[in-house]
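Other chains of the complex are left out, but the ones given are in their true place.
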Amino acid sequence: MTTEPSTVPARLGEIRDDLADLYRDLHAHPELSYAERRTAAEVARRAGAAGYEVATGVGRTGVVAVLRNGEGPTVLLRADMDALPVEEKTGLPYASTATGTAADGTETPVMHACGHDMHTVCLLGALDVLAAAADSWSGTVLAVFQPAEELATGAAAMVDDGLFERFGTPDVTLGQHVAPLPAGWVGCHAGPAFAATDSLRVRMFGRGGHGSRPETTVDPVVMAASTVMRLQTVVSREVAAGDAAVVTVGSLRAGTKENIIPDEAELQINVRSFDTRVRERVLEAITRIVKAEAAASGAEREPEITPFNAFPLLYNDEAAMARTEAALRAELGDAAVVDPGPVSGSEDFGRFGTAATAPTCYWLFGGADPEAFRTAFEAGTLDRDVPSNHSPYFAPVVEPTLSTGVRALTAAALAWLGPKDR
Amino acid sequence: MTTEPSTVPARLGEIRDDLADLYRDLHAHPELSYAERRTAAEVARRAGAAGYEVATGVGRTGVVAVLRNGEGPTVLLRADMDALPVEEKTGLPYASTATGTAADGTETPVMHACGHDMHTVCLLGALDVLAAAADSWSGTVLAVFQPAEELATGAAAMVDDGLFERFGTPDVTLGQHVAPLPAGWVGCHAGPAFAATDSLRVRMFGRGGHGSRPETTVDPVVMAASTVMRLQTVVSREVAAGDAAVVTVGSLRAGTKENIIPDEAELQINVRSFDTRVRERVLEAITRIVKAEAAASGAEREPEITPFNAFPLLYNDEAAMARTEAALRAELGDAAVVDPGPVSGSEDFGRFGTAATAPTCYWLFGGADPEAFRTAFEAGTLDRDVPSNHSPYFAPVVEPTLSTGVRALTAAALAWLGPKDR
Amino acid sequence: MTTEPSTVPARLGEIRDDLADLYRDLHAHPELSYAERRTAAEVARRAGAAGYEVATGVGRTGVVAVLRNGEGPTVLLRADMDALPVEEKTGLPYASTATGTAADGTETPVMHACGHDMHTVCLLGALDVLAAAADSWSGTVLAVFQPAEELATGAAAMVDDGLFERFGTPDVTLGQHVAPLPAGWVGCHAGPAFAATDSLRVRMFGRGGHGSRPETTVDPVVMAASTVMRLQTVVSREVAAGDAAVVTVGSLRAGTKENIIPDEAELQINVRSFDTRVRERVLEAITRIVKAEAAASGAEREPEITPFNAFPLLYNDEAAMARTEAALRAELGDAAVVDPGPVSGSEDFGRFGTAATAPTCYWLFGGADPEAFRTAFEAGTLDRDVPSNHSPYFAPVVEPTLSTGVRALTAAALAWLGPKDR
């Protein structure tokens, strides 16, 4: 088994423009979690055209594409397809103007603010390259186009829908995520690579009334605001300098009108951690603070804290990652491979490997304009000038992002597939 | 000119059940500001049937009903018709399940949480009684059913639409508001009676990003929360104990998803004051705090503070109020008339008197169940147990609220209309 | 009984310079509560020299001076003598550089920042004038130089030490306080005139440790800071616009070193109110908030809330105040008498009248430079430019403050003393 790097760029050169067109099309037509119907249809059409057996509707809106190419290992390659309820502000010609129906039934702008469109296109590209090079390897490619990664449930939905029973159990699981690194780079980190995430929906109950008579009410706006301020102390006071955690209140909504004190406020809280003890302390502190802030306001009803969207820690198997990283280095050159350390983002990709009892290998690939990245790095303004995932300004440059993603995925797959029997 | 109290109850007895049915119907079908079409149609139909000349569409959705009954003063009687974006929680058989389109285009539950349905019905009742007793008085009744009081613009819209040019200028303006007093009571206060209101929409700008990487963002949720806490100091530290002001953040909205730090937050702020110097200091303090909190967060863009919905101070003319109060005492008995002092609620009713250069007389009438009120008063739990206006639990008892409102309005009108020439 | 205004200025003219010297001397030598020994000695010396019977050590450091001048009413005249732990910043030639021993045993700067030095001198002046005019009135002057008004205990200490049993029970109690009004003015308000005060010492318990390891501690600095912010909501959200209350955290002390997280924090809280229901709600809210904030921090020990320095509401008897105010108008002219309304400051003077079952009459007299006052008033900068009591810049102009105080006290006394039998 050897990687044959020369084959990737050749075939890639033929399909690159088409893939770029597809990328811009998907970017302009983002779909929310479990609503990836247009995307799934396009994926199914193209994978089928490339010679893969295709199944749709796996885990609601997921797509599976399989190429059985003789004896050998089964390699799971995964892309996620869903977009986010973000209003795009990139100003790109192919910027999204789409909307979708949010969980609460309201219509909301939608944007591929996390780059899953790029993941989908790169995997389609890799499938094409692998199919074109089918005489150079042996085994089975199990391509998984997952829905609803943003809800942390899409991977589990596909597993629960019989993914492995129906399509075979992989020997390794491979995936990648576009990130604010220079396009052309990949980032590999063995061990704990992506944070565990816990999401909490908190309803705090006051007692509404007229805005001119606060003394007749229990003001949930003040209650929620004080809670947000207090929650800042969880990381600042209860997590050691050497430990890592993030507590973000991503959404705070209370009231509709300036002169009506509402009955309640809703907070959506997101927690990242890399260690079980830290995670438990943080979650306990949040609960303690939410309850105490309600008590400080004299709330007559206990707040409700409802967990949702929990991502497990993504742990890259050390040995498998070493093998995969070697292939990436061979394909892209040593200079293109960095160790980003553990990142505070989260992924449900690990569920595939856990369910299959197969090692997990997941890496980053850069999407930032290399010149802009360098300038910002030297100025110390990376955080400001290079938009990160989920920003309304997040916009990978099409190239060399796309080519790097296709090459990385293909090379990694070939590192695990068997050699062709001769 | 004398009031003839005996005539009101007699006619009222005949129409009371029908009015109560109408009240429950209007309550079940609330309409937002400037969307009072169903209400206006019913008002126009009934006022026309009672013999009044009727004009609709005055100030967009307002209705004017005029009865010219010989020489004598013109008396403006006013009711407001609009409801609020509140989800009713009274559990009444006639509770609202209606929705309406909010200013931002979203669909929202609607409720008559401020009692304008009761105002409308009471004025229709008074018009009926006055028409039935037309041989006992002389002059002109100018009934004004106003839209959009909650936006502070309905009165001005009617005045600007030529109300007085088209229908005559009044010699006095009379109006009333249902309040959490015992049903059967009225409240009269000469001088500054309802607060000046200033409403501000504040947009605070951060920089969004992924919830796991707050260091790449300027978090507008924290910015807004800290602002809310700081705004509490305006009243607690910058308004003297002997002065009165209210600063309420009625709405705070930021973000849509737990793991996306949004780009901005919006606060809707409501300010009440009774004195120009206090008002100015409070508004200056709010501006100062909002700007400084943005600076504390390192915001790159100045916050936007946009005033809207400004209500002037409602000042009851001392002499005119004395005359009106005397009539209410004669009609309802001295025990039913109290002085509630200045109230922190606001009203745009004063715009009619100001535009007409006619005195303003505006009073409260009770809507609370008298027994429940007494029990709560004795227990010191009025604020908790007697829902105030704008609460989702606000629900005047139909009687004696309705009868008292009709009698008060009729008696007040007769106190200003001329005697019949004989 | 008539006031004889002509006699006051005449005698006053003779002693004014001496009184001014005494004022500057007392101002330069302030003494803390119950440490008024130098002041008391000077008071005793001068009152004795003026012909009064003098007793010292009444209520620890208080002085009583009595002039029995025939049949007639007994009129209590009161001045308070103690100063405050404030570092004077007036820059006056006679500014204090004194220090004293605070309650916690530490040495602290001391200043007559509340004007009790002026009260003392004015009462000494009035005693002199009354003694000089003894042939024009009949009755008993009971002059009380009280210690420890700032602790709210000095009046009670003198009463408890047998003041009335030993020196006679008054028929009326008269007193005055210098205030940031123009010098030359007096302010009279019948009814609730000075707020009730409640003072609370709050100890909040965390768990100390090294500043670099907050996760091993419960940080009482954050706990106390959050409590201060939450306490702002008591007045802003729980007191109606029409009610009045003040909640001040006058002192917050925690820690001694930047890199040691301390074990506890201490807050000193001051509450003003004018109504029992408001007072109770405010005190309950403070207790609720302090406990909840400790809980939010995960404190292992309940906070301690210890009341101290409670002042009752000072209520000026309506009839007695009318009589006294008439005398002040006769002495000073109608233009010099204003109604300041209820003030949020507090006084323990009311304890004398309550204990004696005699009416209370207490008024303000101005100490601000009239020109500076006018300029600031017109610029709307009174709060900024006219230092109020307890400010390190508080500095009454010696004249006409002193003369007005002597004249007011003398005229008020003569309004209650009997006429001379002839």
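The chains carry the letters A, B and C, assigned in the order they are written, with residues numbered from 1 in each.
To be clear about the criterion, a contact is a pair of C-beta atoms (placed from the backbone, for glycine too) under 8 Å apart; a residue touches a chain by one contact, two chains touch by 3 or more.
In this text the structure is predicted, and so the values were computed from the model without any measurement.
All protein chains share one sequence; of the complete assembly in this entry, 3 are displayed, while the total copy number is 4.
Here is the rule we use: only the chains that are shown with their structure count from here on.
Where chain A touches chain B, the two copies mostly use the same residue numbers: shared numbers make up over half of all numbers in play.
Among the remaining chains, the Cα-based centre furthest from that of chain A is the centre of C. Our note on geometry: chain B versus chain C, Cα centroid distance of 44 Å, whole angstroms. Here the CA centre of chain A is 66 Å from the CA centre of chain C. If you average the Cα atoms of chain A and of chain B, the two centres end up 49 Å apart. Under the contact definition stated at the top, the residues of chain B that touch 2 or more other chains are 195, 229, 232, 246, 272, 343-344. The touching residues of chain B, when paired with chain C in their complex, are 195, 229, 231-237, 240-242, 244-247, 272, 274, 277, 341-344, 380.
Contact residues of chain B toward chain A in the complex are 84-86, 89, 102, 106, 108, 113, 150, 195, 197, 199-201, 207-217, 219, 221-222, 224-229, 232, 246, 248-263, 265, 268-270, 272, 309, 343-346, 382-384, 387-392. Those residues of chain A that touch chain C in the complex are listed here as 212-215, 217, 219, 222, 226, 229-230, 233, 236-241, 243, 285, 288-289, 291-293, 295-298.
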